[in-house]
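A protein chain is absent from this complex, but the other protein chains hold their places.
Up next, subunit A:
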Amino acid sequence: MIGGLFIYNHKGEVLISRVYRDDIGRNAVDAFRVNVIHARQQVRSPVTNIARTSFFHVKRSNIWLAAVTKQNVNAAMVFEFLYKMCDVMAAYFGKISEENIKNNFVLIYELLDEILDFGYPQNSETGALKTFITQQGIKSQHHTKEEQSQITSQVTGQIGWRREGIKYRRNELFLDVLESVNLLMSPQGQVLSAHVSGRVVMKSYLSGMPECKFGMNDKIVIDKQGKGGTTDDSGKSGKQSIAIDDCTFHQCVRLSKFDSERSISFIPPDGDYELMRYRTTKDIILPFRVIPLVREVGRTKLEVKVVIKSNFKPSLLAQKIEVRIPTPLNTSGVQVICMKGKAKYKASENAIVWKIKRMAGMKESQISAEIELLPTNDKKKWARPPISMNFEVPFAPSGLKVRYLKVFEPKLNYSDHDVIKWVRYIGRSGIYETRC
């Protein structure tokens, strides 16, 4: 299991060091600094073996988190744990920075003592942790006996993510369908790969221990229902359903029920959390199409023309559109003309950045640029990185639709109808690239 956990700043100074196992010595702290943080070349692997000791690391801004072990541990678990550790810290004190870590080091030690025991990860749900690890340590003294056993049963219990006795005057929930659409397109406009990775994020302010059921236009579910109903129905709904390649759920969802009936039922955590992630590859609506044209005029000049076309309902508006056109390293000057928005050559980023605030569906816009190059004797050709795009659209590019989210709380006197529900769809660009 995990033998120790260290946090370093960008210089390699230790901010936090917690050793769980006897086989990890103080020299391990230095070994990682010398061999990884101070290593001259780029990181070639997130797992490093130094003198029979394995180091797993992740970086958050300029902070290094490293887990150390001498055993054959579950590597996936170690990384999941490190990410979780970051989440927990962020939930307690915000951004993970040197300053914040130093300011909260006592708290971090306390957390590390709780969520890792002898190197074994324990309950790391922030909701549960916050009930007994508080920044005012004294407070925990004043729990009554009932409160104490409530805490321990929540930390160890089946529903570790929610405590009993939550009350709201207004029962309300917010559902966000957040998708990022990824594309890799050849210069000729052929889709090399495209997929949507989506998340359903929920904010729930519900009283008691509500039982929820979530439904969406999952092809498998709709087809199953279609079989039972009339043929008319299935033909209609079949069009609107989407094929989900794979999905994963928050630990509150009953997986065995999903596996057998494909229904998503759960008791939600209180507040913010991510209900599910999913991935689709079929029938994706690509909101934008990028058409590049790069022409080399002699050895010292490039002509670039890029057309973008929006491909969705004219009534909808895309926002925060940004097209990034890479330029060679030996660029000396750039002249840009664009019909819409603003475009600038950013020498430090080796790119022309073209920004458009808003753009409606079924429109087209164009940029053309002349790039002057310094003559070089560098034999190596310019690698021509792909043109990338960023945007945000108010629909789900996968076609996913929320059909229902039902709430039942038999013990309290509110029904599904009393809950105020909000649903929102946001599609964003993931890695949206067109080779040129």
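We take it that a residue touches a chain if its C-beta (ideal position, glycine included) is under 8 Å from a C-beta of that chain, and two chains touch if they have at least 3 such contacts; residues count from 1.
Assume contacts and distances are computed from a predicted model.
Novice: For the chain omitted from this view, which of "NADH-ubiquinone oxidoreductase chain 4L", "AP complex subunit beta", "Mitochondrial F1F0-ATP synthase, subunit delta/ATP16" or "Protein YIPF" is its UniProt protein name?
Specialist: Answer from the UniProt record of the missing subunit chain: "AP complex subunit beta".
Novice: Using the touch definition up top, pick the residue from A:Tyr168, A:Phe258 or A:Tyr414 that touches the left-out chain.
Specialist: Touching the chain that is not displayed is residue A:Phe258.
Novice: Which is it among A:Asn103, A:Gln225 or A:Thr376 that touches the chain not included here?
Specialist: Reading the full complex, the residue touching the unseen chain is A:Asn103.
Novice: May I ask which residue of A:Asn123, A:Asn311, A:Asn330 or A:Ser368 touches the chain that does not appear here?
Specialist: The one listed residue touching the chain not shown is A:Asn123.
Novice: Which positions on subunit A touch the chain that was left off?
Specialist: 1, 13-17, 19-23, 26-31, 34-35, 42-47, 49-52, 54, 56-58, 69-77, 79-83, 99, 102-106, 109-110, 113, 117-118, 120-125, 132, 137-138, 140-141, 143, 145, 148-149, 151-153, 155-158, 160, 184, 186, 192-193, 195, 197, 245-251, 254-256, 258-259, 274, 276-277, 279, 379-381, 383-386, 388, 431, 433, 435
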